[in-house]
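Written below as structure tokens is the structure these notes are about.
Omission of a single protein chain aside, the complex is shown with its protein chains in their original locations.
In order of appearance the chains are A, B, C, D and E, and numbering begins at 1 in each one.
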Amino acid sequence: MIHGTHNAVDDTRNNDILVYINGDFYKREEAKISVFDSGYLVGDGIWEALRLHQGVLVFLEDHLERLWTAAATVGMQFPFSKNELKLTVEKVLKKNDMHDDVHVRIMITRGIKKTPSQDPRLTISGPNIVIVPEYKKASSETKEKGITLFTSTIRRGSPDYLDPKLNCHSKLHEVQALIQAIEAGADEALMLDVNGFISTCNATNFFMIKNGEVWTSTGEYCMNGITRAKVIEVCKIHDIPCHQKNVSLFDVYGADEAFVTGTFGGLTPVVKIDGRQIGNGTFGSLTRTLSAHYHQLIKTYISNVKG
Amino acid sequence: MIHGTHNAVDDTRNNDILVYINGDFYKREEAKISVFDSGYLVGDGIWEALRLHQGVLVFLEDHLERLWTAAATVGMQFPFSKNELKLTVEKVLKKNDMHDDVHVRIMITRGIKKTPSQDPRLTISGPNIVIVPEYKKASSETKEKGITLFTSTIRRGSPDYLDPKLNCHSKLHEVQALIQAIEAGADEALMLDVNGFISTCNATNFFMIKNGEVWTSTGEYCMNGITRAKVIEVCKIHDIPCHQKNVSLFDVYGADEAFVTGTFGGLTPVVKIDGRQIGNGTFGSLTRTLSAHYHQLIKTYISNVKG
Amino acid sequence: MIHGTHNAVDDTRNNDILVYINGDFYKREEAKISVFDSGYLVGDGIWEALRLHQGVLVFLEDHLERLWTAAATVGMQFPFSKNELKLTVEKVLKKNDMHDDVHVRIMITRGIKKTPSQDPRLTISGPNIVIVPEYKKASSETKEKGITLFTSTIRRGSPDYLDPKLNCHSKLHEVQALIQAIEAGADEALMLDVNGFISTCNATNFFMIKNGEVWTSTGEYCMNGITRAKVIEVCKIHDIPCHQKNVSLFDVYGADEAFVTGTFGGLTPVVKIDGRQIGNGTFGSLTRTLSAHYHQLIKTYISNVKG
Amino acid sequence: MIHGTHNAVDDTRNNDILVYINGDFYKREEAKISVFDSGYLVGDGIWEALRLHQGVLVFLEDHLERLWTAAATVGMQFPFSKNELKLTVEKVLKKNDMHDDVHVRIMITRGIKKTPSQDPRLTISGPNIVIVPEYKKASSETKEKGITLFTSTIRRGSPDYLDPKLNCHSKLHEVQALIQAIEAGADEALMLDVNGFISTCNATNFFMIKNGEVWTSTGEYCMNGITRAKVIEVCKIHDIPCHQKNVSLFDVYGADEAFVTGTFGGLTPVVKIDGRQIGNGTFGSLTRTLSAHYHQLIKTYISNVKG
Amino acid sequence: MIHGTHNAVDDTRNNDILVYINGDFYKREEAKISVFDSGYLVGDGIWEALRLHQGVLVFLEDHLERLWTAAATVGMQFPFSKNELKLTVEKVLKKNDMHDDVHVRIMITRGIKKTPSQDPRLTISGPNIVIVPEYKKASSETKEKGITLFTSTIRRGSPDYLDPKLNCHSKLHEVQALIQAIEAGADEALMLDVNGFISTCNATNFFMIKNGEVWTSTGEYCMNGITRAKVIEVCKIHDIPCHQKNVSLFDVYGADEAFVTGTFGGLTPVVKIDGRQIGNGTFGSLTRTLSAHYHQLIKTYISNVKG
Partner (left out) sequence: MIHGTHNAVDDTRNNDILVYINGDFYKREEAKISVFDSGYLVGDGIWEALRLHQGVLVFLEDHLERLWTAAATVGMQFPFSKNELKLTVEKVLKKNDMHDDVHVRIMITRGIKKTPSQDPRLTISGPNIVIVPEYKKASSETKEKGITLFTSTIRRGSPDYLDPKLNCHSKLHEVQALIQAIEAGADEALMLDVNGFISTCNATNFFMIKNGEVWTSTGEYCMNGITRAKVIEVCKIHDIPCHQKNVSLFDVYGADEAFVTGTFGGLTPVVKIDGRQIGNGTFGSLTRTLSAHYHQLIKTYISNVKG
């Protein structure tokens, strides 16, 4: 979400953060990676984004599990354990003296290549690991106002191309989708899958509400969002009917409410899609309830961790 | 092609090259780009690879044209002209005192982001330009022996996902295809398009020969290879029937000869696909003829440029 | 269903009905719409069909909800509320002094165009509303004998073309499917979706029974039938296993029973598909049970409305 | 094209035209068709649009041929010959005393139905024929300025659904595409085919120019435009390379020029697509040349007819 | 073609033919193959059908080339050369004392399996070769009357499934298509490809004629017919425009003439498709011309062989 992000990055504390690169710390403007790095050359790397709330890395185990699955998918083997990575992230936060409202991006690429090439056999280093911690807080104004979407011509690919669930460094197609949505005057792109059903937004997951039910895509072509999974979980906990299914624009244009989810922004209402108002064009009441449930889930997680 | 590449990068002169980054020159191990660069973060960048033969950048105009089309596709605008870029490349070569058998990779990314994000509106610099010149020469041994391919499960995507013609920094799917081929014991991956027809290899273009005719894919789902275009051109010049059409594995397994093309290696024979010998398993005679024609085309280009 | 329909329209009382057009009433032969109407010109309109049983418009709320969703899909806004439309329909029935076994078709088109064109900006009137009430009763003979289907070559489209759930005035593809089935000697066309699974018939929904279970398509590519939804509902109420899933001709040819559903005919047994007898070729016993449950649901609805 | 159309329909002479319906003439506001007409009910009808230039119905034979093919496709048989229809159109023009700059729309629907239904067996009349003649002239201002396109999410369907070449009364999907383009601020929608290649605009055909070559889609999923065919013909006549092939957005965004074609507007330049300027954003020079050639073709046709 | 085949097999001379199996000759009723043969067990075999005219095996080289390509596709290696197979066929004909109007079917399966299984590693014999020679002559009555087609729901598969060009022992899908056409009252099935375009009939290739041009499918999804190739060749020789392209039912229903081709029947006119008459419903004049040209080609071939 654009507006939220803008607010977030305007936090001046971010000017002075220290970025972690393969064991060392660098100032923002000195944080650099080799131009022979596989992530830079051919998008050959994977990443995760975590939230630090009240000193706790929320849903940490889910994020690490997803990162390790991504590594298996792209055939990378990490020379460290999940716990070692966790300790490294904690070291980064400590070094930066950060405690709340922090967004942590972990990026792991296959490594440095002997020469610019796709070939994994030409990798001459172990994986490169970069960790960027930044202060970011979703603006409550954005949340209240909601955002607008435009359905892009650019589709989600099939899993036999580049698995759409993969959090990787090859995301130009999502950039392309967003560019088209921006040109159409919207905040973010709604993307269809190869069969023409609603899948996801370019950087968040999409949900809609109809007659008291929560609907989202099957998850087969969309980003494998952890916030998405948590919304589905809170629906189960609170006995709110929630269906992962093929939803078409027919359903979406007739929705009562709609919202997007992401690690950064949690739940953000959608008030307009393709120029058509959704429901009454405001932060819907069931969306608001789900958002509250989601924040409660985070609170519970935090208190469990803190013991 | 792996073997050729290995030989190429073992040229010790490459240890001392100077890499161009946004106007400055850096030693190989100091050549670095910001971890906030869009190419590193989300594969949001485009590139070209050129050959310097006898002091001449071969087919330069074609490469620049392709680069400018790629920029239009991804919505980037360059703050320099084609001629200015050409002068920059020449400056890089001069600085490195390079004259022959040089491979030049130009990489242009959207620029530095305020924060890790797909959003082009958060770009806070102009495009980053990196130029890596290296000594590389295809090994004649590899050429004589030929290479082996394995048909990957990974497909070429549709143009409504990420246009497969685009030379960009989001190439993880091609890395994935190559990994599968390597696991199957082959040198490079043969890739099918979404309809199941032969499209291309992961990093080179594919051709086959049947009854004196040259066949290659329609070009709709494959890399937009300049060497590919030149092979088609020499066929026209020399009245060798050449068809761009949908070719299936039925055709490929029954081919008389096969070869791949690329800027680096020119034409390299393929001797085995999916474990099945192609033709008599050697550098085919029509492939050899086409290779000679192609080298003649380069010679003509060079002498035209040199006047 | 053909036979039923024929019987229905042979009710001579229909000769004297009054058709509602934008507030006025017209005799059947004088009921006309402008040739500049968007529905006539380019199929740009939506419709609903309702049943009047014993003075009650059965499942009225479901029909109105579906109509309003359709309007959202095609970007039409009605200058009246659901209740106002309900009152209008009641006025039409009163004007015609109709009380039972009546089929009411409500058709709403975008409006009159300045000139024949697709362009919604050239619409110069509000929506045109036409209501046709007719006496129609499904023949019990047809029900007992059952109908025959033929699988058409014509497929259900994807939702990124024209959402197959939409009850609209652009239905020529369904006419085409029916024509092919008629040529093959059948009563109605069975239609596959884009992936080759059973979806629906051209004007009714399809169900089959296997080992005591009721199977119907996922609903993603088929008409969004209200009778279909009611059959699924009665299965739930009566603990009859009912699955919405991808069913292929493999399953259908081996079915124990099959039937189609529609607002007009309720449940009608299918006795032959593509020339192959289904089950024992008669009105199956579970079909008969479901039909009875469906009629009970209608009765309950009526008595609830009548209070 | 919107702007042109607007100008066209603002010709006040159109207020007084007489519309032909099944042999009789009606004033515009009295020109009506039965609400039981198959075209109104389910979009079951076909149409043609002709231009009258200097008293001559241009390319009349092509239009009649296309109409008869459409009739065969939808299984309609006309009770009149091509020549009889031609005489009828001439009668309509004479009745209206029209001689130049006239757009004639011929609409033929299957006929009146016994009851609202898809079933062709319930048709109780012969085909209904409606002919609307209007004064329309493309504004030269629009031509000079060019129009803007936006690539719609809505796709061209496959021929196994509703043949996209068919000029029929079921065109709601094209209306939907146009609505999305309008919401994005553009004049008309660019539509992709099922494979993600450029096909056509919602109501005109699309062409682009690259390095002196004219490219348009294969024609397999697009409207079967007669102006499109004539542009291809003039390319042949004047030795301008013209390719019907799969073109992607990669190609389109990098085009030197682009234009759309239609019976009404001839060739109209496209200056922006998805917010990106095409070429230098003006009426391109090769487009201008092709437009001149096209008008010459019309002139030749007229003088041939006039003898 | 059914009628022709019926006539053909009613030649009583066929009762006494000797069938060749792996070097030995057997009477028709004693001609048997092991139930452990891969062709019987899992359709793992390939075949060719040849015509003997006036003592000459017509187009023999084309048939052998196609057979060897099929072997490469399925990974079989023959323990004999093309010439050896030719000599074997001649031996079979001599043994049967056959000289004219003979249909020869060569069937080669992978061999006998250790146990019923797909696994090629369990093959314990060399390939099994069976040659069936029969007297067959297409009835001239059938040709004059023409045949009828019905478009089947069953599609041609993609080359990434089972290459539709392959003449193999796994043909149940074509049997299924034919069964549906028979149920619809037609002689043979017209089959669409995966994209909905016309591809081929179940056992012959399909051509249509429009405005003096000959159209047939691209060949990508259809049987790789040698008669098909010869028709295209005679068009070239006689300057008759012939296009291999995507043709839809839109085109087919509006065809002037249509015909099918096969080794057995040569060219046979099609007079009705899906119940709709093609052209004037007789043996079309251009079809007749092409048929004459084709027979001339055979004559020339024969006289060339005979010297």
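Some observations on this one:
Operating definition for what follows: contacts are C-beta pairs under 8 Å (C-beta built on N, C-alpha and C of every residue); 3 or more make two chains touch, one makes a residue touch a chain.
Keep in mind that what you see is a predicted model, and the values were worked out from it rather than measured.
Across the complete structure, the visible chains that the omitted chain touches are A, B, C, E.
For the chain missing from the display, the contacting residue among C:192, C:222, C:270 or C:298 is C:192, taking the whole complex into account.
Taking the complete complex into account, E:156 is the one of E:66, E:143 or E:156 that touches the chain left out.
Among B:20, B:150 or B:294, only B:150 touches the chain that is left out of the view.
Of the candidate positions E:35, E:87 or E:292, contact with the hidden chain is made by E:35. Only one residue in the set A:54, A:218 or A:282 touches the chain that does not appear here, and it is A:218. Between the chain not shown and the residues E:71, E:138, E:168 or E:190, the one that touches is E:168.
Where chain A meets the omitted chain, the residues involved are 68-70, 72-73, 75, 158-161, 163, 165-166, 194-195, 218, 220. In the full complex, the hidden chain is touched by chain C at residues 192, 195-197, 246, 248-251, 253-254, 276. Considering the complete assembly, chain E touches the hidden chain via residues 2, 5-6, 8-9, 14, 19, 21, 28-29, 31-44, 47, 49, 74-75, 105, 107, 114-122, 130, 132, 134, 136, 153-158, 160-162, 166, 168-176, 178-179, 182, 194, 202-203.
Here is the rule we use: only the chains that are shown with their structure count from here on.
Both chain A and chain C are touched by D. Taking each chain's centre as the mean of its C-alpha atoms, the one that lies farthest from the centre of chain A is E.
Of all chains shown, the one whose average CA position lies nearest the global CA mean is D.
With angles rounded to a multiple of 5, the C-alpha fit of chain B against chain D returns 120 degrees of rotation. Counting only residues that touch two or more partner chains, chain D has 75, 153, 155, 158, 160-161, 166, 192, 194-196, 249, 276.
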